[in-house]
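One structure, as structure tokens, below. Some questions next.
A single protein chain has been omitted from the complex, and every remaining protein chain is retained in its original position.
So, chain A:
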């Protein structure tokens, strides 16, 4: 990650205000286990990379795995995207996302070596540039964007999720799975109306998404609206706003829906001066 001064300048000059966190779930807290989710981001005036990851509950070092994955993603997706900043939206973007994923995957597997399966983690990344939004996901993380208004109501959209790997919702694909690349899903969206992006791991799937009878998911508008709105306030994120999000993620209300670790990384476009 860049030095502190560059990071501050990036935050100041970026068109996006970014904030988020991972908190340990009820079960991990009760058992004294570490949070196995992680999130990271980098911002510059022309580029923002956001990443979230969910370490496998059944793997002993997945907390380290999720952290490594998001840090590598911030670095490699940032580098690939910066090099291709002039690409228009479309195939070229999806290719750069896949290339960046390969970079991440290679370094991840080199770093973890023979013990790689112990570090199993999902990975969901969003790249924001002035011309497009790029999205890559492996496993059961998800992304909701805010774009446009209809009848005075802000509109929210769920980006395409990776295919479900199994009948059971707690089973998914990891960076360390043998054929991980085959399960990667990418998307490129070109919509200047997008002014909010939210990334999450599956710990929030029940709170942030509604499922129809056919099993299709759509954003829970009241959830998305509230978490974006609280970041729309101008200026740096206050301690109170940070604590309020932590309290939401740790609330009994959310725990009853899902006792897993929870991650929410959100970005809103700053109001143009």
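Definition applied: contacts are C-beta pairs under 8 Å (C-beta built on N, C-alpha and C of every residue); 3 or more make two chains touch, one makes a residue touch a chain; residues count from 1.
Rule of thumb we're sticking to: contacts and distances are computed from a predicted model.
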The complex's invisible chain, by UniProt name, from "ABC transporter permease", "NADH-quinone oxidoreductase subunit I", "VWFA domain-containing protein" or "Phosphatidate cytidylyltransferase": "VWFA domain-containing protein"
Contact partner of the left-out chain, one of A:66, A:220 or A:263: A:220
Per the touch definition above, residue among A:7, A:250 or A:270 touching the missing chain: A:250
Touching residues (missing chain, whole complex) on chain A: 25-27, 29, 56-58, 167-171, 206-207, 210-216, 220, 222-223, 226-227, 229-230, 241, 243-244, 247-248, 250-253, 255-260
